[in-house]
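Certain chains of the assembly are absent from this excerpt, and the rest are unmoved.
The letters A and B name the chains in turn, as written, and every chain counts its residues from 1.
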Amino acid sequence: MGYTLGQLAKQLNAKVKGDKSCLISRAATLTQADSTAICYVEQAKHVKQFSTTKAAAIVLTEELAAICPKNALIVKKPRLAFAKLLQILYPFKKPKHTLHPTAVIGEGCQIDPEAVIGANVVIGDGVKIGAGTYINANVTIYPHCEIGERTLIHAGAVIGADGFGFETDSDGSWVKVLQIGRVKVGDDVEIGANTTIDRGALDDTVIGNGVKLDNQIMIGHNTIIGDHTVIAGCTAIAGSVNIGQHCLIGGDCSIGDHVMIKDRVMLTGGAMVTKSIKTPGIYSSGTGLMSRRDWQKSVVRFRQLDTIYQRLRELEEKNRE
Amino acid sequence: MGYTLGQLAKQLNAKVKGDKSCLISRAATLTQADSTAICYVEQAKHVKQFSTTKAAAIVLTEELAAICPKNALIVKKPRLAFAKLLQILYPFKKPKHTLHPTAVIGEGCQIDPEAVIGANVVIGDGVKIGAGTYINANVTIYPHCEIGERTLIHAGAVIGADGFGFETDSDGSWVKVLQIGRVKVGDDVEIGANTTIDRGALDDTVIGNGVKLDNQIMIGHNTIIGDHTVIAGCTAIAGSVNIGQHCLIGGDCSIGDHVMIKDRVMLTGGAMVTKSIKTPGIYSSGTGLMSRRDWQKSVVRFRQLDTIYQRLRELEEKNRE
């Protein structure tokens, strides 16, 4: 079982250095590799492991191949080639049940026969699910939501729960604003474990094609995420947010409601967005990490910052005289 | 199917402007409305859409109605009226199963026959659930918890898991402090998808009447949330916290343990509370968002804030001489 290095090279459009007939049956890190494994190296700092790894072959650039004593697949982008190689070595295996007998499916659903619905998944009435889409265990999809093709939803995700909308009544209690919109998820999307995407209030919440969402992300009602945007874990996005295409949103960010974020904006982890971002670029928030003792001092001064500034101005005035 | 504008006006105690016999069968935004739809407008900035919307009628104030060429329902609070109107247009439909056959119910539970228990819900022994309460799919309720009437719990929520309590043993390992309290959830509460509320250590964790909790909120053991308080998504609340009534807590806040928060306090998104808040008002935390390059400079200076302050004082001394 497995492939020769030559066969893999052909499929990846790569050049072989060394033994074309060398047999590859798995992928591994340099440390864990045995004589049947292929690895990849993209950074020069890993070169020192060339002498100790037991790997059968390594995917790397022309430049690094020159100093590598191992069999090699030479490519321009080793990690990209390795990602494609993994898909060859570990092909998708259709599960025994494409519609697991414990899944609960509502009335009037259109579920493509080429979709896979996992154990204990609950799907509401009128849901549409496209071909090649894979819904893992314990996912809940509320009524009338639509999921595209080749989309992967991880366990525990909840698609289409009510958006968070209330209005104060005269007695101070809250009246629920019924949420009658849907969630529409595009093609080639990935949605992480326990991520929640709320249905729209009137219009829909929309996740574009090729969007990748990590675990425990929260997406509020009527938010729109542009194609190919990537969002890391635990990021909280409020309602009616509009995020552009090809954005890179770090983990644990928080994005306030009605914010608009342009294409190709990057947010570093923990960024807190309360106003629209109209210029592509990299944005950040936070104070960084400090020892608690020093931090306590800085926090006191942060409270006084405006006073500090005013006192500085007064001094400047004095010194100008 | 549907209602005449006149019928809706009567139910909402509103005034009609225009055609009382006009037929309404759905609600929509100004943009998506067709000739069977009713919309609402609360802010003057939407007035420009009056000429383009295809809506049959609009809910608005006396003031805006004066310049609206459409059929209108005139009320004092358009969004509140619209919320009530949605409940008329989209009445609750009892599902086929009020107790879904895949739900797992423990022994000695008291579940009101007027409650709805969704698919794959798991309910532990001795749980009480009131009339009109709706538990969505894949929710877990641990033993002996109590849920009031007309409460809505969204998919994936976990009520009554163990609070987080451990004590170091002599060998440095952790001894579990068994969590024998319960969770008591009041009437008219909403609990969002994948939100978790831990059971009390000895006494109970208590969620008051009319409380609204968004998705992915964490509430620690023995915390008490006062009536009609609203908490937005991803907010993390530690143990033994006491939050008053009618508070508005933004998304992604974090509230440390044993904190006491007065009635009618408002926290903006991302606020970090480590001490009790004894005065009603609006509170905030964080640095705001900056370009990464500028942020990096500010962060360096944040670390030096106390030194900066001391140097400023020295200069002031000098200038006083």
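Keep this in mind: contacts are C-beta pairs under 8 Å (C-beta built on N, C-alpha and C of every residue); 3 or more make two chains touch, one makes a residue touch a chain.
Note that this is a predicted model, so its numbers are computed, not measured.
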Subject >> Full complex stoichiometry in copies [only 2 chains shown in place] >> reply: 3
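One rule holds in what follows: only the chains that are shown with their structure count from here on.
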**OP:** Would you mind pulling out the distance in Å between where the CA atoms of subunit A average out and where those of subunit B do?
**Re:** 25
Subject >> subunit A residues touching subunit B - in the complex, by the definition given at the top >> reply: 102, 104, 120, 122, 138, 140, 142, 156, 158, 161-162, 164-169, 172-178, 180, 194, 196, 198, 202-203, 216, 218, 220, 234, 236, 238, 254, 256, 268, 271-275, 277, 281-288, 290, 294, 297-298, 300-302, 304-305, 308, 311-312, 315, 318-319
**OP:** Would you tell me which residues of subunit B are touching subunit A in their complex?
**Re:** 27-29, 31-32, 77, 79-80, 82-84, 86-87, 90, 100, 102, 118-120, 136-138, 152, 154-156, 188, 190, 192-194, 210, 212, 214-216, 228, 230, 232-234, 246, 251-252, 269-270, 286-293, 295-296, 299, 302-303, 305-306, 308-309, 312, 315-316, 319
